[in-house]
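First comes the structure, then the notes that go with it.
With one protein chain held back, the other chains of the complex are shown just where they sit.
Here is chain A:
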Amino acid sequence: MERCSLCGTPLGYEDDACSYCQHPVIARKRPETEPTSSAFRPVLLCIIIFFVLMTSSLFWYMTKDASSSEVVPSPVQTWSLSEWSDEQVAYNQTYSKNKPPTSYDVLRFVRQYTGTVPELITFSTRYDSIETFSSIQYMSSRAFKSELQALTALRQKATSAAPPRVHTVEFQDFSSDGSIYELRTLETYQTTQGNEPSFVTYRVQYRIQLHTDHLQITHTTRTEVKT
């Protein structure tokens, strides 16, 4: 119990002055329990942290164990058509260090390039400019010129009445070190001779690079496969 500091008369809890000497109550003593509680505070904090850590680690261990031991069948999903087909134009896709091309993006890029080959063989050095041919969007001008020379067989078999078209593209030996992609393909183009279909097959080696922010074919080696 608190007492008046002047006369020692016991003070009531809410008294503003001493009931005996009228000495005003200036400051009250702090409750006796306080020093004890402040001494316990770090211990209490330790217990709470320990409890939180134990609970979270236990939860992590239990969920980790469950995910590795149980085979949870994932719901049946399919890849949307626009993501894997040639609906979206591959040369418009841009990439960065944080969003690099996926390995499938590179394959799709080459597959779409093969679709430009039938038009590429119509190029005439005398009358046409490279920029108007869609193939140039996929490759460097050096690779474009190399392709022009290598596609002689297809050019000879093509007729103006029925231009050649892509029949099959088979991908082989695809590798990359992160900046250069190398792959081989077996490409078959279909032409028409008379009314009969005729096929020209090439074994092609591609080197593709990320040029600033988009893919570009920088080198090709095209060899005709004679059956």
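Criterion: a residue touches a chain if its C-beta (ideal position, glycine included) is under 8 Å from a C-beta of that chain, and two chains touch if they have at least 3 such contacts; residues count from 1.
One rule holds in what follows: contacts and distances are computed from a predicted model.
Per its UniProt record, the hidden chain corresponds to "Lipoprotein" from the list "Lipoprotein", "Inner membrane ABC transporter permease protein YnjC", "YCII-related domain-containing protein" or "Cobalamin B12-binding domain-containing protein".
Of the listed positions A:77, A:92 or A:227, the one in contact with the omitted chain in the full complex is A:77. Touch with the chain omitted from the figure is made, among A:11, A:107 or A:136, by A:107.
Listed for chain A, the residues touching the missing chain in the whole complex are 42, 45-46, 49, 53, 56-57, 60, 67-68, 70-72, 74, 76-79, 81, 84-87, 100-104, 106-108, 111, 160-163, 165-172, 174-178, 181, 190, 195, 197.
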